[in-house]
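Structure in structure tokens, see below.
With one protein chain withheld, the remaining protein chains of the complex are depicted in position.
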Amino acid sequence: MDILGKTTYGEGRKAVNDLFSDGLLFTTLTKVGKRLIQFKNVSKIYPNGTIGLKNINLQIEDGEFVVIVGLSGAGKSTLLRSVNRLIEISEGEISIHGESITKAKGNELYRIRRDIGMIFQNFNLVKRSSVMRNVLSGRVGYHSTLRMILGLFPKQDKELAIEALKRVNLVEKAYVRADQLSGGQQQRVSIARALAQEAKIVLADEPVASLDPLTTKQVMEDLLRINQELNITMIVNLHSIDLAREYATRIIGLKDGEVVFDGPVIEATNDTFTSIYGQDMRKNEMKRAAK
Amino acid sequence: MNTIEKEQTDHIPSPPSKMKPIFTAMLVLVLVLGSGWQIGFSFTELLKGLPNMWDLVVQLVPPDLAYFQVITSPMLETIRMAVIGTTFGGLLAFPLAMLAARNVFFLSIITGPARFLLNLIRTLPELLLAALFVAIFGIGTIPGIFALMFFSLGIIAKLFYESVESIDPGPMEAMTAVGANKLKWIMFGVVPQVMAPFMSFFLYAFEINIRAAAVLGLVGAGGIGLFYEQTLGFFDYAKTSSIIVYTLGVVLLIDYLSTKIREKLI
Partner (left out) sequence: MKRESLIILRRTFLILTVLFIYIWAFIGLPNIELKETSIEIVSAIISGLFQPDWGYVYDPAGEDLLRGLLDTVAIALLGTFIAGILCIPFSFMAANNIVKTKAIVGTNKFMLSFIRVFPDIVLALLFIKAVGPGAFAGVLALGIGAVGMLGKLISDSIEGIDLSAREALVATGANPIKIFMFAVVPQVLPNFFSFILYRFEVNVRAATVLGVIGAGGIGTPLIFALSVRDWERVGIILLGIIVMITLIDMISGKIRSRLT
């Protein structure tokens, strides 16, 4: 429970810790300190010649809350999507818990992906399906194809889905169609989907980019809570420096496909962000903050 | 805040009943099985028929190209029937659609019967109309033209009155303001707005009528359809397939031209 005690990284953390100190709902294997995700000399060159990633070497440990920052086109999304192989890398190797996802094929690949939840900027829900069915879709990797064609989920899965929805405060919307929800609610459904998946890692690709400030806060708090209570490793792409500072334990700065900063949030000074974003961007950010 | 959220989360809604989809599936199953029983559907018959079907397909290719010469004249007759039938159908559809449009005639005493008549016409398929008119006029192209006229009347009038009902009321109000009588009111307030869609529906009905006209001969209502029975009756399948190929060619050509013109209209 010592993880819950950490309150050093921002007010959000503290508030949430106070709210949710009433125990864990999910049992998770905590292997604190083990190298969870490892990038070895990873490069990505797109077919049109654009360089996505340039010789990336990274280790991400269990339970970290990593925020990746950088300009659009710096390779944030490519980095994130290469973890679960939504994007194929051109060179190098990525391994999860010591298992190479780069070399995995067929069912092995599906099994590795099953342990990695993903949250998207545009939520990527099946809008015509109910919230419940969207959350349950996180479970499809656990069952046989035939069973899923028939859509037969075991009772435990449904309970799991309800638990996940409780965690994001949306349980009363369980049987509402997903397109009836607001943007923030939809994003929380996709968080519940990742929870129902019992993922050990959650990748979030610009999870708040299409949300307003208030819902942004709610979604970020949800992510933080999951990270702390369930010890799920978070890797989040963010535009906003302020949000990165508030929630991250570790910041990775990308520029032109290369890691230009990697360290705990305290080490990330204004100069660091200036080097990541360039002089002008930083100024604009400051101006906005001043307002 | 904390307690409110707790209360919300304690209430788990019950899943929607599964009875409805199960009931629907059962109903469909019963209907399908019942239908199969009603008409004596049998898989053995289907299996027995399969080799026959294959034989037929084999005999259909290649089409007898020389036969094109023989059927060109009935093909032209088919097109002629479609042209005249659609024209008269369109001419009748125009006033009837006006009568059925609720924003032109506000009284349901007028729109009601007009709509009823239109719905009545649209229930009867073209071949059935053709059979009726053959009984009235005897065998030939005349019953075919009458059948196509009523058939296209139903199609055009339905599409047309729906499009009339969606027009801009401004010009109509302007005509009311200048004190025009009903006929002038329609001529200047309604017609200019709906000519383009009317022409488009007219051409669309013509496309459908060409296809319809090609089979009316089966009941003696003129055109190329007559030749299906002749060739099939003599087991002259190569000629049958040349009728099919010829008809397909003409239908596709007319569809293409008509679609081009319709695109320009909108």
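Lettered A and B in written order, each chain numbered from 1.
Note that in this section a residue touches a chain if its C-beta (ideal position, glycine included) is under 8 Å from a C-beta of that chain, and two chains touch if they have at least 3 such contacts.
Computed from a predicted model, the values in this text were never measured in an experiment.
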Omitted chain touches shown chains A, B
Contact residue for the chain not shown (choose from B:70, B:91, B:110 or B:124): B:124
Among the options A:90, A:124 or A:218, the absent chain makes contact with A:124
Tell me which residue among B:71, B:148, B:175 or B:215 touches the hidden chain in the full complex. B:215
The missing chain sits against chain A at residues 84, 86, 107, 109-118, 120, 122-129, 133, 137-141, 145, 148-149, 151, 190, 193, 197, 203
Against the hidden chain, chain B presents residues 28, 31-32, 34-36, 38-42, 45-46, 48-49, 52-53, 55-56, 60, 76-77, 80, 83-84, 87, 119-120, 123-125, 127-128, 131-132, 134-138, 140-142, 145, 211-212, 214-215, 218-219, 228-229, 232, 240, 244, 248, 251-252
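The rule is short, and it goes like this: only the chains that are shown with their structure count from here on.
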What residues on chain A touch chain B, complex-wise? 19, 130, 132, 162, 166, 169, 171-172, 174-175
Once bound in the complex, which stretches of chain B touch chain A? 2, 5, 8-9, 11-16
